[in-house]
Every structure is written in C-alpha cells, then in structure tokens.
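Of the protein chains in this complex, all but one are displayed in their positions.
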C-alpha cells in the first residue's frame, strides 16, 4: 500500500486543449496515488462508486463520446467496457448494475491504468488531428469537466468507504488548519427585483453545463445573506438545544428520517466521552467549532436554519449574491489545497461575504428543476443532467473537494435531501 | 351491506356558518352511506386511510382545535381518540401509527357516528355562543375545508381498497356518461411577463390555505396551454408507441419506477383480451378514449408530455391561465355530480380552455415549495401544510372527487411524483 | 357490536356424524359471536387471518372437497369463493394473496354466514344421502378436525389483532383464575429404549392427520421430564438474570432475532412502572407468576431451557411420556373452559406430570419432518400437511385455545421457530 500523500494539484491553468487534457487527466491519477488496489476496489453503498470504477468511467466517457465517433477505424480497447463503465446513458445501451460495481475485480487497477494510457494516447492524436473543430473541442471540454466532477466523487466516496474501517485510515496527511476563530456572523442585504439568472459567457467563461442555461429573468424579493457558512460550533449549539428531538424544527420527511435512523448528529460524528470526533480524509480528529460544518443533509440544513430564525437562500438569491462579489473565489479552500476538509474563515470579512466558493457546498431552498426554456444537450450526452430533475435540491459554490477552477456562480450541483456524504453545509438567508 | 347510491351532494351554498357547518358535515356521512361497516374498516396501503378513520379524524379536528380551546369545561368525548385520530400534528402529541389505522376495530363505525353527533352538537353550541368571533370563524372554516379535503380522500381511498376485491364492487351506480368525442386539442397563448401569483380575497373569496400566500410577483415567459386535459385515447396512443419501453421519455427516477414495478399501464387498468378495462367507483368498465385520463403519476404525466412534444405547465403558468378564464368552473365535473370519474368534454371550446376545474387534478412541473415570505399559520394548525414542502409536485384545479366550491385558482394540491391513487391527469403546455 | 361473552362450548360429544357436524360447525359461530363485523374483518399480519376469512375458508373446505365431488348437480354458492377462500391448495387452483385477506370487505360477514348456512344444509343432505360411506365419512371428519384447528386460529388471530388497539378490548369476560401457587417442579424418569411412536387407533381413536403416521419404532435414551409447564414466575427469573442479554443462552439465529427486534420480553408483555402487564383475550391484566408462560417463540423456549440447565424434550420423548399417563387430559384447560388463557396447576401432582394436554402447546426439540415411510393423504387433501415439513418445530399437547377432544398423544402441531402468537410454552426435560 502506497501511503504517499497525494501530490498538490492545480498550478496555472494550461492554455491549450491538449495541455488541459493532459493536466486534468493526470490529476485523477494523482488523487488515486495514495490508495492501494484494495482501496480502489470497494464500494461502500450504492450511491458511491469504487475509485477504480471512477478512473475507468471517466476514460469510457472519452472513448465513447469522442473516439467512437471521430476516430477513424475505431476499435474499443475492450468491448465489455462499454457496458461495465457506462454509468446511466440508456442511449448508449446496457449498464452494469450500479450497486455491484464493487464486485468487478477484473479488470484490475493496473488494467484500468492501461486503459487510461491507451485512450489518452488516442485522444491526444484526435485533438492534434482536428485543431479548431468546435464540436470536438466542446465534447473534450465536457469530458474534462465531467472528469473533475468525478475527482470530487473519488474523494467523497473513498471517505465514505474508509468510515467503515475501525482503524480509521487517513487518505492524506497535510493538515493545514490553524484554529482561527471566525468573526461573528453578519448580514449583507440585496434589494432584489427583476434579475438575470443563469450562465453568462462573459461573466462565467465559455463552458457551462446545459442545466445552467438559458440565462433568464426572475423576480427576487429583498433579502439578506450571511457573511459566512455556518460552523461546527454553531451546529453544536443547535444539537445542544435538542435540535434532533424537536419535530417542529423539521420538515415532515426530515423528521421521519431522523426518527427512522435514530439520528442525533451528522454523518461521521462519533461521541467519545464528552467530546465529538470527526471522521475526515486526514483521519479521525476532534470537531473544530470554528470550521464550516459539512456532511449535512438538506433536512439538517433546513432544520438548523429554522432553529436559527433564518432560512436557506434560494438558488436565485445565492447566484444573485455571488454575482455581486468583487473577489468571488479568493480565499476559497479547494481540492488543490490538499486539506480535503473545510477550513475556518481566514480572510477578514470586509464589505462582502466570504467562502461562497470552496469549503462546503451550500444547500439552497430550491428544488432542482429546469430553467424556463431549458433544452438538454443534443445527442447522447443529453442524458447528462436533465433526467435527474426530480426530488433533488440545488447546492451552490463548490467545496474543499472540488478542483479549483471547476465551479462558477451559475454552477448547479444537486443531491436528494437525505444525501450526506458530499461536503455539504449551509449559509443562512433572511427576508428583508 | 347498504348498497344505496350516495345522495346527491351540493345544492346552493348555505349562508350562515352554522348552516355551512351542518351541510358539509352531513356530506361526509352521505359519502359513507353506501359503505358497510367492513368497507369503512379497511386500509389498503399506508397512504390511504379507512373511511371510519376519516370520519373520526375530521371530527377530532373540531374537538381538538376548537372545542378544547374554546369550550368552557371542555371534556373529551373519549380521551384515547386524541392519539388515535391525530393524523400528524406533533404539537398535539403522539399519533397512532399511520400504517396500522386499518387495525383499529374499536371504536366501531357506530361509535364513530356517536362521536360525530356529540361533537356536532357541541360545535353548534360554540358557534351560537360566539357570533362574529373572527378566530372561531376562521378555525371553523379551516375545519370545514379540511373536511372537504378528506371527503375527496374517502373516495380515492375506498376506490383503492375496492381494487383488491376480485368481485369488483361498485361504490355508486350513477353513470352519466355519454360517449362524446372531444374536439381536437387547441392551444391558447399567454404573453407572460411580471405577474401576480397567490391568493387574492377579491378574486378567490375570503378563505385560503396558508400555502397559497402571500400573493407575490413572478416572471413568466410567453407560453401556450392546451384547450383541455389529455384523454385516455391520447394516452393509449402513447402506450401503443411503446411509451413504457423508451427510457428517453422518462425522468431517471421515473424510469426506475417503471422498471422496478414492471409497469405497462396506469393504475387500475387491466388487460382483457384486446381491450383495456378500468376499475372505477362505478365498477369495472371499458376504457373510454374520450374521457380525460386519470390516476397518472407525475412520472407518467411528464413522460407523456415529452412524448407529445410538449411539457407540463408550471403552477405559475397554470394559475395565470386560470385567472384569465371568464367562466372558470362552468362545466366542471365535481363530486356533487355523483359520477366520481372524469367525464368527456361537453362544453364547446370557444375562446378559452375548458375543464381547468374539476374532472382531473392537473400535474404541474412545479415542486411544492413555499412562496416567497411564506409563513405557516400561527399555533398548532401551523403544521397543516408547510412541513410537507419537500419531494412533492403541485397539482391544480380539483377533480371529479372534489366537492364543488372547494377549489379556486390559487389552490395548491401536492403529492409525491409516484402517487397514482388520486384523480390526477394532465394538461399540456408549450414554450412560445 | 355484540359484547356478549362467547357461549360455553363443548358438552358431551355427539354420537352421529350429522350431530357432530352440526355441533362443531356451531362452535365456530359461537366463537365469532362476541365480535363485530369490523373485528371479523381485520388481519394484523400475513400469518394471521380475519375471523370472517376463517369462517368462510372452513366452509369452503366442505364445499370444495365434499360437495363438489359428491353432490349431484353441484353448483358453487358463489364461484369467486373458490379462489378467495382457498388457503394454499395448489391442486385446487389459484389462491387470493394471503397478506391481502384483510382487504376483502365483500362478501360481508352476513354474506359469509349465508354461505355457511347454505353449505351446512347441503352437507346435511349429503351425509343423510350416503350413510356409511367410508370416504365421505373420512372427509367429513377431516373437515371437522380442520374446522377445530381454525377455531383455535380464530382465537389466536383476534388476540393478535386486538393487541394493536390501545383501548385493549377484551374478547371475553370469564376470568376463572384463582391465584394458586404451583408445586415445585419435579421430574419423572423414563427408561426409554426401542419404543413405538405415532398414531394408534386403539389408543388414540380412529381419526388422525396423515403426519401422525405411520406408527413406527424409534430408539429413545433414558430421560426425565418435568411435572408441569414452566410458569411466568420462572420465566421472569430468567429475564431478571439477564436472559435476553446473554448470547451464550441462545441459538445463533435466536440471538439475531433478539437483537434485530431489540427484544427484552415475550410477545404481549408491556412494562408498567415496576410491574409487567399482559395482553390477554380477557383484556390487559398483570402477569400472574403461577400460570404457565405462553406466547414464547422456539428461540425463547430453547434459551430458557438452556438457562435452566435442562433442555426441551424431543417429540418422541414427549409422546412416550404422554402415553404413560393414566389420566392424560384430566385437569387440562381447553377452549371450552372459556378462559382462553393458561391456568395455574390446580390438580395435585401425584405420580405423573400434569397439564401435558391443554393450557399451552409445548415446544419440542424436534424439527417437523416426515415419519419414516410417511405418505401424504391421496388426492387434493394431500397438501394438508406434508408440504410444510421444512424449518418448523413440533409442538405437542394442545392449549387453552384448543377445542377439548381435538388433541391426542400423537398429535403434531408445528410452527416456525420465531412464531409467538400461538399459545406456546414449554416443559423441561433432561438426560438421565
């Protein structure tokens, strides 16, 4: 077992498509470097996937959507991979059953790395052969963004898998946290009105997912938003105030979730005498009250907000507030930092909120639904986003497990309200 | 077993609170009249309740929220009923487990009728003793609206229970259907823009539920809406076009629902040689292609719309279109008609849509969420609506099982996307 | 609701087949007399059946296996009953799904009584028309024994259903118990050796079920058996000695059953401060330590025996010991007594065990398997017993819910090891 700490990611963004391809593809391997073949094999629940599967699936994406279509005399690396590593694209054909991904011991991790190397070589040839081909470039960009999404999932999924191990293995050893006490929470007001929402190439860069479009108008009432995310310390106050024992604070479905699971704390917390321990990618540590709380379900975020006399922002409010930032991502703690855990506010709060990007995905009060006049991408990649618009809530802003540069103000992440294994926290909002 | 057909409901709306109380309370008993004690006992799934339980619960509402608070020297009719017939009000205290409601054989149906008579007598005394008391009047009105909601549920739940009986018992024998072929579907355009949404006392009358408030502004893109609901005949065309076998037509969660249930038709359809039979409250009948299709889940309504090259309207669009009608409820087929089944369009479509009220609840594309600045009712009735705002979709317009006069343009009904046992259908919409 | 106490059953056994038929059939109606139509409708778990279903099924037995075969110009009372009231006879055809029996509200209870009256009239005509027909007589006898088995199940099933009612309704009011302290447990030795086991017409009377045959030889080691069943008081001592918290006392499967159900006491016990209450057919009463304990699973009976330094007897040992009694059933408390609950030992223990018949079914250590050379009954009734010989344990001796005269030394009852809702207790045995 290689116990090496993963390499620092990031550095300046490469300028050519070929370079970007190489860099982002390498980051996936870097993230898998501290893991043994056994680590890369396991699947701890149906919602999570083995690291090995992630590494293969994001390669399958390029082989299936790019090489199969554009490569002259295309031949698959291994025909059975078309089914094995298809996540959910019905248009492509059958999928291997999701809950059994952890049972696929062959191909081995070494085999999957050979698959990656082969596809990378062919992809670089394709990119070189079609300079300026807009369709190829768009699909490569989509594939790289897709790969970055799976880089985050590799981290959240191995964290979940490690939580079953009583020996509490650490994925990384780069604990950068100084125990800084955050400033008291403050509020920033917005007048609202008729606003524009959704991806804007000028503001957000060329790339976006289809679910961020089209940019459209929406009416927003006056509101105010908190200066920073809610911390572990604040969440502990909620728990100490019997937060998990008071049904009036919870949605009906949330209360059933609390009761049926006999829940008294968020995921990854364990009681140790009179203190709380926290399972992290750096091993087991004591809860730090100054850090943004994460691994909350929507139910928990919603109940906390109600207890605090506030509410979750809608995704429109969140995006509107994020657009108003002068230095959006500054200070944000992303995966490239190597902590893989939210960090206390270090930047002084001046006249705008901090940590809207990075650290924790922020649950919003908005159901994940199509924007007016939304159209999925044409072709087989059209299954990417639209078909999931049901019984999920939108999260915004990225987390400590998100690759730097991956998110933007219009970015819409989404999970069911009981999901906890993402780095999900919250920021409060209030009516004005 | 009393096989009498239920009495015709309705008639002109009584003008005093006391009269309205008496009339609506009587309608509940009338609806139970065709049922035996055994019929009133059973619960065919956790989502449904026994008729007897409905009759007791809507009485419990008055005893708990009115008599307990306002009656001098209040004493409960029977103390154990406080728990037995509490549906979900945590503020009141414990509830008997919902899935076991069908196991409560005592009190008997006769006992429950005695409970009703006792509470009715005391309620009339209370109403008489407090003329013009706004708080009492508001709570009585809420209780009566609540009773009407349960009148609809009594019908949907006994229909579900009867569906398990191979002998196909009929609840009613008043089949009023002439086989009228509906006009071809037409479209009515709306310019949209910044509109007002939510309950307006001038337009909608004094009463509304808290979830219809506050009235607020929203921006709506130009759209068009269909002249009438989708019919069984149109839905059959979808089925004949392999609708249940084409994943690209379905939401991901909807497709899983189709697959896991091996579904090939809506609830209550059974194949009989080369024709389809339909379980109705009038017994088993052949599918009538001209009637609005009902007992669709959101998944089915959404898939049909996609197949038809259209979409579901949002609830904002629906309400906006309903506000524009000159004769909103005319021709609507409500429970008072005694058919308890949707009926073919009989009114000629002139220059506005028909059947927006009555016949079938129309699924909208909107998740059931709070309006901006929504506040639940104060006090213990505050649990009525707000705590269910999660993983449900809004339906609009009422159905053939809704008491006439109960719905309005701002009325928001809501069910999870897999619910089928309500009289739920759809009307198409399109972008303009 | 008729709250009358059920009539005393029993009295001298009628001598003719017609009289026996009439008497046993009447006993079923007598047992249902204290129950309302609602009571007769409900099914509290898949293993239990509604009273109404029992009343119909035991009638179906005569119509299907007798009238259909022997009646000239047979026509069914109602064709749909053939499926509705078929319990598990695949040779007859389809069965209505067992877990949904409680949903069949029509036929009503009154309809089922009409069905009974009709079949009874035709059966009496058949019996009169075929005097001395051995085949008819054998099938009628089987049907009457079958009916008596269901009389016991009617009691155990309504007891289970009533346990869900917080108001704790009482089925009967004939509590005959004087609190008599039983004598200390004593032991009676048997030398064993090669013994004969199984039904013997001379010893046991003409009738038996096929599973009691053929009489055969078996070798039994020397053993001793307890003078009386284990009491509630003795079981409480096991509980007070942490019986439910010590895995070494339990079978592996039993321990899993304890853990997964968080069990700390047998079925129907509830803690009330510092005393234990017991749900009985006479309502809720305090546990009486002097009464034979019942509603134990095999797991509980086995664990108690291990704790007590003893074991359960095999069914061979039990039958061998029962054969040696001079006054087998004297003092036994059967259903005709009207207590429907085990009663303390009242007969002085002389030189043989007491209460081997009546009071509680006694779990044995024997799996329910065919005797050597066992052959099921020929024809469609061959499904009666043989096909259940898997994963069940044998119980012997009858209970307080068994009709007097129904059991005998060779009688084999059987239930899965986790079943608790029968009146099942235990008697200890030891190696010698």
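We call the chains A, B and C, going by the order they appear; numbering starts again at 1 in every chain.
FYI, a contact is a pair of C-beta atoms (placed from the backbone, for glycine too) under 8 Å apart; a residue touches a chain by one contact, two chains touch by 3 or more.
None of these values were measured; they are calculated from a predicted model.
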Touching partners, among the displayed chains, of the absent chain: A, C
Absent-chain contact - pick from A:36, A:181 or A:346: A:36
Which residue of A:134, A:167, A:202 or A:262 touches the chain not shown here: A:167
Touch criterion as defined above, residue of A:102, A:143 or A:372 at the omitted chain: A:102
Residue, one of C:29, C:117 or C:389, that touches the chain absent here: C:389
Residue numbers in chain A that touch the chain omitted from display: 1, 36-42, 44, 52, 80, 83-84, 96, 100, 102-106, 108-110, 161-162, 164-167, 169
Residues belonging to chain C that touch the chain removed from view: 88, 90-91, 194, 216-219, 221, 247-248, 250-255, 298, 365-367, 369-370, 372-373, 383, 387-391, 417, 431
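Keep in mind that, in the parts below, only the chains that are shown with their structure count from here on.
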Relative to chain C, chain with the most remote C-alpha centre: A
Centroid distance [mean C-alpha coordinates] between chain B and chain A, Å: 39
Chain B, residues touching no fewer than two other chains: none
